[in-house]
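I have a structure I would like to understand better, so I am pasting it below and will then ask my questions one at a time.
Of the protein chains in this complex, one is absent; all others appear in place.
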Amino acid sequence: MTTTNQAAELSHLNQHGEANMVDVTEKAMTSRTATAQGFISMNNETFELITTGKHKKGDVFAVARIAGIQAAKKCSDLIPLCHPLMLSKVQVDFTTDSENKQVKVTSLCRLTGQTGVEMEALTAVSVACLTLFDMCKAADPAMEIHGIKVLTKEGGKSGQWQASS
Amino acid sequence: MTTTNQAAELSHLNQHGEANMVDVTEKAMTSRTATAQGFISMNNETFELITTGKHKKGDVFAVARIAGIQAAKKCSDLIPLCHPLMLSKVQVDFTTDSENKQVKVTSLCRLTGQTGVEMEALTAVSVACLTLFDMCKAADPAMEIHGIKVLTKEGGKSGQWQASS
Amino acid sequence: MTTTNQAAELSHLNQHGEANMVDVTEKAMTSRTATAQGFISMNNETFELITTGKHKKGDVFAVARIAGIQAAKKCSDLIPLCHPLMLSKVQVDFTTDSENKQVKVTSLCRLTGQTGVEMEALTAVSVACLTLFDMCKAADPAMEIHGIKVLTKEGGKSGQWQASS
Amino acid sequence: MTTTNQAAELSHLNQHGEANMVDVTEKAMTSRTATAQGFISMNNETFELITTGKHKKGDVFAVARIAGIQAAKKCSDLIPLCHPLMLSKVQVDFTTDSENKQVKVTSLCRLTGQTGVEMEALTAVSVACLTLFDMCKAADPAMEIHGIKVLTKEGGKSGQWQASS
Amino acid sequence: MTTTNQAAELSHLNQHGEANMVDVTEKAMTSRTATAQGFISMNNETFELITTGKHKKGDVFAVARIAGIQAAKKCSDLIPLCHPLMLSKVQVDFTTDSENKQVKVTSLCRLTGQTGVEMEALTAVSVACLTLFDMCKAADPAMEIHGIKVLTKEGGKSGQWQASS
Partner (left out) sequence: MTTTNQAAELSHLNQHGEANMVDVTEKAMTSRTATAQGFISMNNETFELITTGKHKKGDVFAVARIAGIQAAKKCSDLIPLCHPLMLSKVQVDFTTDSENKQVKVTSLCRLTGQTGVEMEALTAVSVACLTLFDMCKAADPAMEIHGIKVLTKEGGKSGQWQASS
């Protein structure tokens, strides 16, 4: 029946619609990499505060980078059906977009393991954006976080995947 | 000097541009509430899987709700300069938008304390969205999380704040 | 209607049957205490190992005590709808019952706050029992943990409560 | 001497009776599975609330399942001498026993690793029972958690183990 | 008897020598502040790497500052008999001492609460030192962390305390 087939596609539910952690015991250990991105847009004044002048060397991006890296390591504690993983690399980078008054956050996660790391990459991006929000909220409480998505995935049975642009 | 003034607006940096946890020791204990929202959009097939048919009573939203509530409680562990807080209420709700094939996540956080709870509300929304992503990613790896922002804040010295619509 | 009334009794579900963290913002701050107990029973040989001879001064109970105290502090991280609390006292004690070859674990939790602490007391007892299990499992993998319940609650609107014996 | 031999059986104490994390560095990586069970019994009215009527589709079991799965992943943080593990599967299930007014919780944990996963399975069961307690305590504060034990263990040097019934 | 009196001075042991979390339920809520310091000394080459040249504006101190702030918030999770606290201010600062090729780390913790915050201040200093060690260990694995102590305590029944210099 159609509905049953569709349900099978939601690997995180069993046939009764109950939460289901996928069993990866038998999956091969392969090198896996995922990249993700997200954006935080703010008003002009706040964007200037963090990108120009005396304080552009300040800790704003350093704090957000550390928060993102730490969050990737906490992913299985935050997202109930994620497996605990031993990330061998987490990277978080920031690009300022002065035209749109936004900061682009990108992340890369990598390991040799049995399951993909896109949730870790998305978590790194999300928490880095939240940290930027926290650091700037006194100047602009109306900021918006958007465009959080996976860019690429490599490794595992499904091989290479790339977001359409 | 202008730059110094601007820096002062970023309460989370000190005058040297270093990370600074705001001292709230002397702030009054008042009842504070914040609400936030976010969205996750997906392809048509995945949207149908979680909103219709036999499994619409499944655990998808229950898991995401719990993840969001738990994440609000972990906010000060995730965001480096946030103060530890004792939330007295966290609520996470979901609305399905069949026209745009997206789920809207809203959160409410409340406490009687010395500092606002908008970061907790934003964290709840973000992690609930990430959990929905995790549960649906086998069906649609190209989902996007967007529109994460504060809706309202109440309490504290700055009083009522509402996002412009 | 009956079903609705019944549902109202489950304070942790809202009217739609969804997980609901009770809002304690308006509840008074009062001194609250809860005590709980649990048991772990084991074979005779294992019971002797931890209660007699050269090693009765060993770290077995010290490790389980610390694990129980630490677990009480983690309660709101373990149990999704529990509020974060600031416990002002946690105590975990052990009594050996040589007749039944079991260890009785009791706990006491206390704070001045807006919500009861029986879940913290039960969590302390449960994790202390699990730790005893872990330390003795090489000698007896068939141990059983049982009799976990609240003994007394004091404070708050509902006042004194005591388990019937 | 007898006492010394006995002490050797408590692998989690060294020869001085001090807490000792077993060194598993040299143990083989094998597939290991453990199952465990536990029960929570309640009064008739509360049992009805969670198993019948309009709310039997409510989030009660979904929340407890997620709490149990998350707790299995936190096992080495809760139980001091447990090794950190990378679980590849955690499953938590519920069976309602209307004759005895109790819920039976079963768990399964699995990984390919150097040490068994029965503590993870027991932790999942314990925290799922505690979460059921939390969600029902307004209706029945006198519930009891009991019968927590390992059902089966597979893998590793000691091979298959099964609780006697 | 003397020994008993002495034991009473170790507030973290009860009369049986067992771990004891001090009951602070009845203690007054007062503003409390503690400051602490610690040092990490390294070889000349490593000291130059982090204090001079192109990279003196690098993230070394920013990462250690964040680690120290976050660790202060985790104090009750790290130190078994510490009470959970709601810090209202944590500050971590670094001074470079080119004569002795060492970095001095100082911390300040503050809250309005029932117990002192010197353990939080010491934890912030310790983890900031460990983070500096981690970031520099490829250049000098023989670094040493030393001189960790409380500088001042204010507030509470015991009033002002200051380390003798």
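Going in written order, the chains are labelled A, B, C, D and E, and every chain counts its residues from 1.
Note that in this section a contact is a pair of C-beta atoms (placed from the backbone, for glycine too) under 8 Å apart; a residue touches a chain by one contact, two chains touch by 3 or more.
Worth saying up front: this structure is predicted, and the values here are computed from it rather than measured.
Only one of A:50, A:111 or A:135 touches the absent chain when the whole complex is considered: A:111. Residues 31, 61-62, 65-66, 69-70, 73-74, 85-91, 110-112 of subunit A touch the missing chain (whole complex, contact as defined above). The set of subunit C residues touching the chain not shown comprises 57, 59, 62-63, 65-67, 70. Residues of subunit E that touch the chain left out of view are 3-4, 6-7, 9-13, 17-19, 38, 45, 48-50, 53-55, 57-60, 62-63, 66-67, 70-71, 74, 77-82, 118-119, 122-123, 126-127, 129-131, 133-139, 141-150, 153, 161, 163-164.
The rule is short, and it goes like this: only the chains that are shown with their structure count from here on.
Residue numbering at the subunit B/subunit D interface overlaps substantially, since over half of the positions present are found in both copies. Sharing over half of its contact pairs with C-D by residue number, the repeated interface among B-D, A-B or B-E is A-B. One finds 37 Å separating the Cα centroids of subunit D and subunit E. Each chain gets a centre from the mean of its Cα atoms; for subunit B and subunit C, those two points are 31 Å apart. Across the assembly, subunit C contributes 18-19, 62, 66, 70, 74, 77, 80-81, 85-86 as residues in contact with two or more other chains. In terms of inter-chain touching, the protein chains here follow a pattern that is not a line, ring, star or complete graph. Contact between chains, per the stated criterion, is found for A-B, A-D, A-E, B-C, B-D, B-E, C-D, C-E.
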